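Of the protein chains in this complex, all but one are displayed in their positions.
Lettered A, B and C in written order, each chain numbered from 1.
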Amino acid sequence: MLETSTLYGLLGIILAALGLQAAILQRDAIRRILAINVLGVGVFLVFIATAYQGADTPPDAVPHALVLTGIVVAVAATALALGLQRRLEILDEDTDDE
Amino acid sequence: MNEAMALVIALPLLGGLIAVAWPQRSRCIGNLTLLLNAASAAWLLALVMQHGAANQLLGGWQPGLAIALHADALSSSFLLLTALVGLAISVYATRYFHSRQAATRFWPLWLLLVAALNGLFLSADLFNLYVTLELLGLSAVALTALGGKRESIKAALRYLMVGLLGSMGYLGGVAILYTAFGTLDMQLVGARISVSPASELALVLMTAGLLLKTALFPLHFWLPAAHSNAPAPVSAALSALVVKAGFYLVLRLWTEVFPEALSPQGAMLIGVLGCAAILWGSWRALQAERLKLLAAYSTVAQLGYLFVGLALLVSVDEGATRDILFGAVVLMAMTHGFAKSSLFLAIGVVQQHAGHDRIDQLDGTAQRLPATTFAIALAGVALIGLPPSGAFLGKWHLLSTSMEMGHWLLVLVMGIGSLLAAAYVFRVLGHAFGNVAFASRSVNAATEEWPALALGLIATLILGLGSAWLWQFLEVVA
Amino acid sequence: MIDLLSGVLIIGGLFFYVAGTIGLLRLPDTLCRLHAVTKADNLGLGLLAFGLLLQLTDPLSMLKVLLIWILVLAASAAGGQLIARHVQREQEDSS
Partner (left out) sequence: MTFDALLVLDMLLATLMLMLAIAALHCESLRQGIFLYIVFGLVTALAWARLKAPDVALAEAAIGSGVAGALLLAGLRDRKPRKQKSLLRRPAWQVLTVTYLVIGLALTASWAFLDAQANDVGPRLGAMVQAELANSGVSNPVTAVLLNFRAYDTLLELAVLLAALLGVLALGPERAAPRAAGPVVHHLVAWLTPLLIVTAGYLLWVGAHAPGGAFQAGALLAAAGIVVRLSGNPHNGLPSGIWVRMLAVAGCGVFMFVGLASMGGGANLLQYPANWAGTLILLIEVFATLAITTSLVLVYLGGQPDSWSSGRRKARA
């Protein structure tokens, strides 16, 4: 029988692979940011799957805390990337006007 | 020792916070923080010298549960490098970012960058290292974007994406390691690790992620644009310190966590990539039309030497040769840190006075900016690896070990690399010393010129002459 | 008895969800779809919440379920109105 943590761990790896592929192949900045976020969720899923120890035992709290940290770091990076992208749009518009 | 470690981490962080809250005084706060940071890094180094390496378990919890800080000869050397280069960059940046708006934007981010570097060099916890890597990456990207031009923003965005992919690779490796070994502490993982698919894959993922951040050929594609389009003080920090952080981490992981899982083929691959980096980086540096681009490609090449050194290091058995190689690699990393920051700061001075950094229009620079030209020459001596610079001794030991081991190709590559480096350095100096008839009188701007000069002197003289001491320090303490 | 009742309510709620989803997929234009989704889902949610309430004994948990119901109602009402207004604007722009 497939263990729950194995199932979700493998799901995490597949999601990370999907995100990685899109992050390399996409050319559009926002799509790349989206892809890196999906990649991040995949990696987080591996952590949380590792923490899960069956229906009756309390899960390992350390990976939970790590993923919480990771989520905040990811949103910070997303914000900075979108800020840069916005600046680029503005600068492009200025050069088009000239 | 606990206090010194806490101080090294807390000072730049608190300085950054105060600089955010009190932007009117950000310049003073920044310089004062870097001054105190240099003092505390020196203090920590002295303590390590006296008492040997030390661990601190944050929060006082048991090993494994707590995040551990680890100060040894390697980390305290890199901390001192950061502190001294950081101080020089700060002095220069005080003049460079003279408008109030530029200053209030630069200083808090710069202090956070220093805090990230200090945290990274001290951390002995795999996940905590991820957080410091992200702090380093985001503040470095934000500083790159301060250039403001379209190219700077574009390079910053690319730098950010690449950095994120790199740290995700690293984090994926950490996830596998935690699944396999149930801990995040570097020493504990190192003790539990065995040769298995899990540890091999973790090694590959973490190394690949870090190599992407450290820009080892062919993963260097993002570096020239980012390093050459950032403001001069930021370029200096990126080339001298930020890429070193990735290298430092690979060095630590390979020698302390993964020695069991390393295979000769892996070391060989890194060595080959290092060779390719030396040749490609030097060749592109020779062809560069702008000084900053030259310096950026030279960083690609110099990183190649470090990785060649690392590859040699891990393929040598424990013993005297290995200790000497370790010292050589650290010495080269430090020399490059001082030399490259000196070069970038000097280029900044040239650029501000000439209004451009095109190499073929530099004639007369030596007459106008004698001190800065001298700094470029000093940095050049260290980059080529001429005596008495620290890089000379480092390269010498790399060469002699390669010869002993019969890696003649490596000897050849390093020889060609040095020749190419000499060529690109003399190409710059040739133009700089070219006389122009209507040379304006020489400029003497002390706070602008002396940081580069001081860094160049450290790279060529102090590190070269004091290298014996560094070897002893690394050997005795590590 | 209570179990049976709450089971019927929950299954009824699910039925309306399915109906709403089919409406969303099959109906021709945005306004019709919106109509199907908001109507059917609100009803479904109400039945679901009521069915769950019967299973609870703890007053705090009951309060939470009620709160969820009210919040989702408000959100879907406001969201539906926003989408409808957007559609209207687009139609005015194109005509």
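In this text, a residue touches a chain if its C-beta (ideal position, glycine included) is under 8 Å from a C-beta of that chain, and two chains touch if they have at least 3 such contacts.
All values reported here derive from a predicted model rather than from experimental measurement.
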{"item": "Partners of the unshown chain among those that are drawn", "value": "A, B, C"}
{"item": "For subunit C, residues in touch with the removed chain", "value": "71, 74-75, 77-78, 81-82, 85"}
{"item": "Touch list for subunit B against the chain that is not drawn", "value": "2-3, 5-6, 9-10, 13-14, 16-17, 20-21, 23, 56-62, 64-67, 69, 104-105, 108-109, 112, 115-116, 119, 127-128, 131-132, 134-135, 138-139, 141-142, 145-146, 153, 172, 176-177, 179-184, 192, 196-198, 200-202, 205"}
{"item": "Hidden partner interface residues of subunit A, rising order", "value": "2-11, 13-22, 24-28, 30-31, 33-35, 37-38, 41, 44-46, 48-53, 55, 58-62, 64-69, 71-80, 82-87, 89-90, 92-93"}
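Rule of thumb we're sticking to: only the chains that are shown with their structure count from here on.
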{"item": "Chain contact topology (line, ring, star, complete or other)", "value": "other"}
{"item": "Computed distance of Cα centres, subunit C from subunit A, in Å", "value": "30"}
{"item": "Gap in Å, rounded to a whole number, between the CA centres of subunit C and subunit B", "value": "57"}
{"item": "Subunit A, residues touching no fewer than two other chains", "value": "none"}
{"item": "Overlap residues in subunit C, where contacts from two or more other chains coincide", "value": "none"}
{"item": "Touching residues (chain side subunit A, partner subunit B) in the complex", "value": "9, 16, 20, 23, 29, 32-33, 36, 39-40, 43, 46-47, 50, 62-63, 66, 69-70, 73, 76-77, 80-81, 84-85, 87-88, 91-92, 95"}
{"item": "Interfacial residue positions of subunit B with respect to subunit A in the complex", "value": "127, 130-131, 134, 137-138, 141-142, 145, 150, 153-154, 156-157, 160-161, 164-165, 168, 171-172, 175-176, 178-179, 184"}
